[in-house]
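This report refers to the structure that appears directly beneath it.
A protein chain is absent from this complex, but the other protein chains hold their places.
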Amino acid sequence: MSITYLEAIREAQAKALADDSRVFIYGQDIGSFGGAFKATKNLAAEFPGRVLDAPISEDAMIGAAVGAAIEGLRPIIEIQFADFSTVGFNQIVNQAASLFWRTNVPCPITIRLPGGGTSGGGPFHSQSLEAIYAHYPGLVVMTPATVEDAYSMLLEAVAIDDPVIFFEHKFLYYHLKAEGLPTEALPTGKARIARPGRDMTIVTYSAMVHEALKAAEDLAAEGTEVEVVDLRSVRPMDTDTIMASVARTGRLLCVGEAWPWGGVTAEVLARVSTEGFDLLDAPPQRLNAKDTPVPYHPNLWAAHRPTADSIASAARNLLRL
Amino acid sequence: MSITYLEAIREAQAKALADDSRVFIYGQDIGSFGGAFKATKNLAAEFPGRVLDAPISEDAMIGAAVGAAIEGLRPIIEIQFADFSTVGFNQIVNQAASLFWRTNVPCPITIRLPGGGTSGGGPFHSQSLEAIYAHYPGLVVMTPATVEDAYSMLLEAVAIDDPVIFFEHKFLYYHLKAEGLPTEALPTGKARIARPGRDMTIVTYSAMVHEALKAAEDLAAEGTEVEVVDLRSVRPMDTDTIMASVARTGRLLCVGEAWPWGGVTAEVLARVSTEGFDLLDAPPQRLNAKDTPVPYHPNLWAAHRPTADSIASAARNLLRL
Amino acid sequence: MPVAKKPKYTHMVHTVVSRGTVGESSSFRDTYLQAYRGMLLARILDDKLASLYRGGKIHGGVFLSRGQEALSVAVGLALKKGDIFAPLIRDSAGRLAFGETVLDAVRTCFGSPLGPMRSRDGNVHRGRPLEGLFPMISHLGAMISVVNGALMAHRFKGIKGTVGATCLGDGGTSTGAFHEALNQAAVERLPLILVIANNEYAYSTPTSSQFACRDLVDKAIGYGVRGWSVEGNELGACLNTLQGAVEQARSGQGPQLVVARLLRLCGHGEHDDSHYVDAELKAAPHGRDCLKLAEEQILNEQWADAKTVEAWRNEAVQKVEEAVAIVQREPAPDPYKENWRALASKHLGEGYSDAGSQASATGQI
Partner (left out) sequence: MPVAKKPKYTHMVHTVVSRGTVGESSSFRDTYLQAYRGMLLARILDDKLASLYRGGKIHGGVFLSRGQEALSVAVGLALKKGDIFAPLIRDSAGRLAFGETVLDAVRTCFGSPLGPMRSRDGNVHRGRPLEGLFPMISHLGAMISVVNGALMAHRFKGIKGTVGATCLGDGGTSTGAFHEALNQAAVERLPLILVIANNEYAYSTPTSSQFACRDLVDKAIGYGVRGWSVEGNELGACLNTLQGAVEQARSGQGPQLVVARLLRLCGHGEHDDSHYVDAELKAAPHGRDCLKLAEEQILNEQWADAKTVEAWRNEAVQKVEEAVAIVQREPAPDPYKENWRALASKHLGEGYSDAGSQASATGQI
């Protein structure tokens, strides 16, 4: 059996609904239609009354999730595109993120944000907003890169007693496949060594893991062994695994699909330079999307985000430092 | 004549209104009432029809500013507290920030955000949100620390052809005083050496500049000469001035009142570690607010944000590295 | 005892439902007196907080409910255990009526670590979510959808007959959050009671700069929910209206929009002298103090005599003074005992390396 990243997300939701009567899903077009991307296909029929179509009201959708969580439920909210979460932003960062700290009452909600770029997506259907949410205390931010993680991390997101921002990458939806669903998984907060190597560490997450792995293959052909660390969750961020890898390789390149200013790559570099300075044989480097909105035309888009080629090129530069 | 930080903001707006007929101000309670903090005191009377009370509709306020900007005006928007900008977030980051890039039509709007903590402000009247905005390409983010900068940077914000997020710090409003208004100023994008020193660089901005300066005095008494760099604007960020200072001192501590993850301090550290690695004699360090919402009680609040004491202590630790 | 004067009836938009005879019964009188005592306690608590604020004893803002007690208490009294209540800034009376203690209120204003917000949040931002009292965040309109969500949860869980109430000002109706949430409640036909106190001002801004409809209650039509208009300073009318609205919601008739006309008889906060309030409004019928009106009615109807009312007042004063005395003896929070942890999941904490502290979870300093 072969299963896609998108199907894994659907399966995880099916399992969460089946295993835990506190779970329900709320989002636009997710009921009988099965969602804009079909991540909830058939779930409304399988779980009557527990997969609800929402009006186009992101603020109210998140607010309602918080209220339901207070009453002991475990809502999953699907936002149609991560980009539209900006109109529900306040409820996420001020209502959900502060609830436990203010009241000692947990806020176990999962907000699914289909994010990241695809060809032709354009400025408002392509954004990678992990840094915006990770800046706020009180949120967990997951960025699964594999089919297995899409499945197991979504299940864990539902189980976690805190608001989880679950960034599922649209570029991986259909193309990424696995042989089956995992039965065990790393816990949230643990990064994964996606490929071991001795010459350099590339820290990345989500769709960029695959670009980094491709780059690593190219570099291997040139005799450079790159270690690729998949962060899995960018908050919490597994500093220990990063540091251990840098300790082995002495070189760090951090890659993110988001904009550079204050992104995941900045946070990784800040941690490594404060706490792992002496481990570094060369200045740590970062590679991000270009510092503009995400362009519509495929040619521009391909140049806007990091790719295997630009990662390999950055890695080669870093090796020369 | 002595003038406060708040009065300087009022004077800058008065001058902008007087000098440029394209300028108007729009915000809640800013008309005859003069604003929650009195930053627009008497302006409605002095400039009839150009200082407008807005309904409690932050999204529509910012949207309207963009529309007016398209038509050639230069609106200033006052949001009552920076914390409430989260409900106008979408219009700021998606509408205003993308306009020029998408259409080649500039979007010269100034969004005044009274930010930062004060005693008793609590979680929703104290936030320092500069990182959230600075992450987005297409925005300029100013964080004036002095009366002079509050005045001249606000004038420059109005003159700039791009959306400017103007963080004015509430803690400085009444207490910070200068002898008069400046007639010249550094351009936006240039940092300022607030205090020269040879042993260590502290990079900071806004209210923390004053805590850092106090810390520097204490440290001077101990024989350590700290150089304090006031970033003035966090986007653009004056990497050159930071780098030149670090080149002189070999040690960097970066201090911000915001939360740590992906904040200004992370961005500074990322830049310095990538581009100024060899300048560093010790691992660069950062000091931020605690990683929780901003607490209400003065005792907790004082421990939550960096202070002269905690900065001095961090600096001493860094000297030992 | 004479029969209660029929309270001024509320005007219903959409449907005219002929209400029962609550206004005539002795149980109405009992409710009225209970409500009055709640209003009195709230007023005295507010006055005390104002004087503590002026004395520099309270950090942060102090926001009073003066002029809005009748409306607010009616909300609190119309609710039962198991219901949800998300009060706003001017709901001292409703909170107490719903079961909040004076001690919780005072502790939160002082930032006591023993209060429900444990020094972390203050003044009106208090509540006990697990007891149905939701603590507001400052962003106006943001609590309505949270109440909706709680009511959706009740439905999921098969809990029947509960309702959720929340309050907002005239200014708050301009927020997108208000709109999305009221519409959401209408679509889901939730038992939500949304109470709008049109007190003529949003901070300093008059309603003319806030909306252009004839009356805020007309908004009900555009959402397909029932609207109720009430004179917000007339306790009897408020009690009847809220009881009616809550009954409707409880019996499955969907959201109820209650719009009360009244005047804020204080500044926006205690820092505000409210000089901008129009003298004509102060002189208008809805500018009269609801507490005085209720007291007059009680005396006129001879439901209680002046001495009894005075005794109630003293009792309330004592209650408030006791609470304040207790809280003033309580220790301030100790930042070193604070766990500085925003997540419920301990194992997911970041352990940020804090350059200012001696030891850090992961760092080298």
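Letters are used for the chains, namely A, B and C, taken in the order the chains are written, and counting of residues starts over at 1 for each.
The rule we apply is simple: a contact is a pair of C-beta atoms (placed from the backbone, for glycine too) under 8 Å apart; a residue touches a chain by one contact, two chains touch by 3 or more.
Owing to the predicted nature of the structure, the values given are computational and were not obtained by experimental measurement.
In the whole complex the chain that is left out makes contact with A, B, C. Across B:P196, B:P236 or B:G250, the residue that sits in touch with the chain not pictured is B:P236.
Residues of chain A that touch the chain left out of the display are 28-29, 31-33, 36, 53-57, 59, 81, 83-84, 86-87, 119-125, 253, 260-261, 283, 285-288, 290-293, 295-300, 302-304, 306, 310-311, 313-314, 317-318, 321. By the touch rule set out above, chain C reaches the unshown chain at residues 174-180, 183, 186-187, 189, 208-214, 218-225, 254. Along chain B, the points of touch with the absent chain fall at residues 24, 49-50, 54-55, 57-73, 75, 87, 90-91, 94-95, 97-108, 137-138, 140, 160-162, 187-189, 235-237, 239-240, 243, 271, 274-275.
Note that in this section only the chains that are shown with their structure count from here on.
In terms of which chains touch, the assembly is arranged so that all chains touch all other chains.
In terms of the distance between Cα centroids, chain C is separated most widely from A. Between chain A and chain C the centroid-to-centroid distance comes to 40 Å (mean Cα coordinates, whole Å). The centroid of the Cα atoms in chain B and the matching centroid in chain C are 35 Å apart. Among all residues of chain A, those that touch two or more other chains are 59, 87, 90, 94, 97-98, 101-102, 137-138, 235, 274-275. Counting only residues that touch two or more partner chains, chain C has 117, 120-121, 125, 137, 139, 176-177, 341-342, 350, 355, 364.
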